[in-house]
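Here the complex is missing a single protein chain, while all its other protein chains stay put.
And now, chain A:
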Amino acid sequence: MVEWTECERATIKDIFAKLDYDSVGPAALSRCLVVYPWTQRYFSKFGNLYNAAAIMGNPNVAKHGKIILHDLERGVKNMDNLKETYADLSVLHSEKLHVDPDNFKLISDCLTIVVASRMGKAFTGEVQAALQKFLAAVVSALGRQYH
């Protein structure tokens, strides 16, 4: 189980409290689909993903981006119990969606970049370290039910 310092807990809660989920989620997912185009393989039913503009304007991508952020919030509220929190989603991504778990790191990196752009100078090294530790823990929990 991951050990969190009080500072890390406070930092994670603070980051998410200030985030506009409905903007950051879509921005992170669409950035991932542009920067790592092979991730588009999981979204073939989403319609037009032909170029960056299409991806960024795609309503299905936006909707799914929001879902991802709201699901991350569950982790923020259950930081000491991420494995159980994400067990169902892990099974879903493994057995139904067949997502290569390496992709979770890619969208984490894009989310980190989007959060950085929104927070500006407030996104210090310490804040980045806490966010990346949280996202790595979520990624690990999401990969737990892969067999």
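Keep in mind that, in the parts below, a contact is a pair of C-beta atoms (placed from the backbone, for glycine too) under 8 Å apart; a residue touches a chain by one contact, two chains touch by 3 or more; residues count from 1.
Operating definition for what follows: contacts and distances are computed from a predicted model.
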Report summary line: Given "Cytochrome b-c1 complex subunit Rieske, mitochondrial", "Growth hormone receptor a", "Hemoglobin, alpha embryonic 5" or "Trafficking protein particle complex subunit 6B", the protein name in the UniProt record of the chain not shown would be "Hemoglobin, alpha embryonic 5"
Query raised in the report: For the full complex, which residue in A:Val2, A:Ala52 or A:Val91 touches the chain that was left out?
Result: A:Ala52
Report task. Just name the one of A:Val35, A:Val76 or A:Leu89 that touches the chain not displayed here. Result -> A:Val35
Query - Sole residue of A:Cys7, A:Ile67, A:Leu97 or A:Ala129 that reaches the chain not shown, by the stated touch rule - result: A:Ala129
Requested in this report: May I ask you to list the residues on chain A that touch the chain which is not drawn?
Outcome: 30-31, 34-35, 52, 55-56, 109, 112-114, 116-121, 123-126, 128-129, 132
